[in-house]
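In this view, the complex is presented without one of its protein chains, the others remaining in place.
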Amino acid sequence: MTPLNAEDLRTAPGRRARSAGARWLFLFASIATIGVSCLIVWTIASEAWTFASQVEGSQLQTIGWFPRRGMFDLSTLLVNSAQISVVAMLVAVPSGLAAAVYLSEYAHPKTRRVIKPTLELLASVPSVVLGVFAISFITPAVLSRFFEDINFFNKLAAGIAVGLLVIPLIASISEDALRAVPMALREAASGLGARKVTTTLRVVLPAAVSGLMAAIIVGFSRAIGETMVVTIASGGGDTSLFDLSLQESGGTITSAMAALGFGTDQVAGNDLAFQSLYFLGALLFLITLGLNFIGNAVVRRMQERY
Amino acid sequence: MVNIEESNDKSLVGHTPKVPVARAAMRSQDHAEARDLGQEKAAKVFEINGLHAYYGDFCALRDVQLDVHQSEVTAFIGPSGCGKSTFLRCFNRMNDLIEGARVDGEMRYHGLDLYDQNIDAVEVRRRIGMVFQKPNPFPKSIYDNVAFGPRIGGVKKSELDNVVEKSLRRAALWDEVKDRLGDSAYGLSGGQQQRLCIARAIAVEPDVVLMDEPCSALDPIATARIEELIAELKTQYTIVIVTHNMQQAARISDRTAFFSVEVSDSGRRTGQLVEIDRTEQIFTNPEDPRTEAYITGRVG
Partner (left out) sequence: MSLLSNPAQIAQRATDSLQLKRRNDVWGTTFKVCLFALTAFAILFLAVLIGVMVVDGWPVLSNRLSVFLSQGFSQRSAGDAGVWQGIIGSLQIALTTAIFAVPIGVATAVYLVEYAEGSRFARVVELNIRNLAGVPSIVYGLLGLTVFVKTLSGLTQGKTVLAGGMTLAAMVLPIVVITSVEALKAVPSGIREAAYGVGATKWEVVAHQVLPASMSTILTGTVLSLARALGEAAPLILVGAATGFLSFGDANFMETFTGPFTALPVLIFNFARQPGEDWSANAAAASVIILVLILMINGTAIYWRNRLEKKW
């Protein structure tokens, strides 16, 4: 057997070139995803900075959000966003957590097969539809019975609708967290004579608490970022007077952005109105990024304890 | 060279293989030939000197020196954890795929240093094929499993049917699957899947076939068929087989290498070659006491 040379052990150059080229292609795609982040930051940053540097302090503390008149009272929007999100959480957390606990700990397989797809269906309902639901049902048929003077466009209805939107999200993340709790823990508790409710409340839920906190934080972040429901149901996107009452209308950060972006070509009046869109975007971006960061940190801290 | 009719090996009573029964006859013939030719005249396919294998800092295999000869079955035996599989994967540079894996020393294939920088590992793997412990056919049809290697190697469509049939015949699987080449490979039994993997490996016309415990996931009957297949295949390919089953090595191999494991103070296990010799020697008159301890079952 004659000895071989290195040249004998060569793959066809075409194949080698294709493999090398493919690697670059895949690498560029990954870099593109980082590029999206960079683009978002770049997009927002310069115009937001323009706004921040040119706006006067007095414009930031006025009676409300009237961008075309040069009144940029951020607290109006922030308070409204917070109010609606809190209402949403009050609706979503009990129902979402309960659904997760029920599905994970109690439900028969047959019931599960019905409830899970239904929750997934709820998750796919577009936010505009929930907005329509808010003004055609929640406000006229439900809220009007309890609050006589309630505005047709009001924050409470918006909050409830956003809550409905967020229920499946909280339910799914929580359910994952609960299912990740090892069966052995439940068995140990039962073996000691604990009832199911005791096991669930004192063993399973505490073990899953990091995942449950993550679910709530993610849900809150989603609620703050919701645009269409609040634009339709709560009004006040173009202009908002500062008003704490949930029965009144009010624009949030997101609906104000939608209103501003709406008629970008026809923006009349104050120049800074257009830049304020970007400033709000930056604010929203930072808030949701911060919430996600906190969520991850909480999860990591909790996991270390166990 | 092989005299089929003269086989009257009583151990095959009750077992009716579809492959012509030739084992015992073949082996006695081979031994006669080997003795005639002189043991070392059979050409060396691999020459390994001072080979060390590392995963990161951990030395999995220390200072191996052995040769693998043409058209022979060389078996690696030894207790678990002694680096046999790691060593086997050095032969076709499969360890390259593992992060942090590294090889020192010399491994020559037909005189060529396999780990030289200029060597293309892809072509190495075409020439040195591998059959794995757990049968791993592709989630495709039987035909496409065998045709994959030749196809990417540039074999023309018109030729593929021939190549597939030839490989399946050589792997003693053709008769069982010839009417259902389009069916999924997952519909075959474990033994059939492993023979399919063998067919797939030999479809690219390799020089050497490495087998990493090919029968450990199979039942005894399937195992026997594969062993017969190996005996046939060695006329055309050089076979290196890792096995945890000593008797299998005794049955089918020409040369056997015994590996053992050294446990360091920190509990790290490093494998090393203890002894390599012709199979009858290893099993009847081993030189190293560790080999003898393993063979006689005193150590696991």
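Residue numbering begins at 1 within each chain, and the chains themselves are lettered A and B in the order written.
Criterion: a contact is a pair of C-beta atoms (placed from the backbone, for glycine too) under 8 Å apart; a residue touches a chain by one contact, two chains touch by 3 or more.
No experiment lies behind these values; they were computed from the predicted model shown.
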**Message:** Going by the contact rule already stated, which one of A:L90, A:L121 or A:A297 would touch the omitted chain in the full complex?
**Reply:** A:L121
**Fill in**
Contacting the left-out chain: of A:V129, A:V209 or A:V298, that is A:V129
**Message:** Contact with the hidden chain only, please: which chain A residues?
**Reply:** 11, 15-16, 18-19, 21-23, 25-30, 32-34, 36-37, 39-40, 43-44, 47, 94-96, 98-99, 101-103, 106, 115, 118-122, 124-133, 135-137, 164, 167-168, 171, 195-198, 200-201, 218, 221-222, 224-228, 231-232, 254, 257-258, 261-262, 264, 277-278, 281, 284-285, 288-289, 291-292
**Item:** Sites on chain B contacted by the missing partner chain, in the whole complex
**Value:** 92, 94, 97, 99, 122-127, 129-130, 132, 134, 136-140, 148-149, 152-153, 186, 197, 200-201, 203-204
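Following the convention adopted for this analysis, only the chains that are shown with their structure count from here on.
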**Fill in**
Here the gap between chain A and chain B, centre to centre from mean Cα coordinates and rounded to Å, is 56
**Request:** Write out the stretch or stretches of chain B touching chain A in their complex.
**Result:** 43, 45, 70, 109-112, 116, 118-120, 122-124, 126-127, 152, 154
**Fill in**
Seen from chain A, its contact residues with chain B in the complex are 1-6, 8-12, 15-16
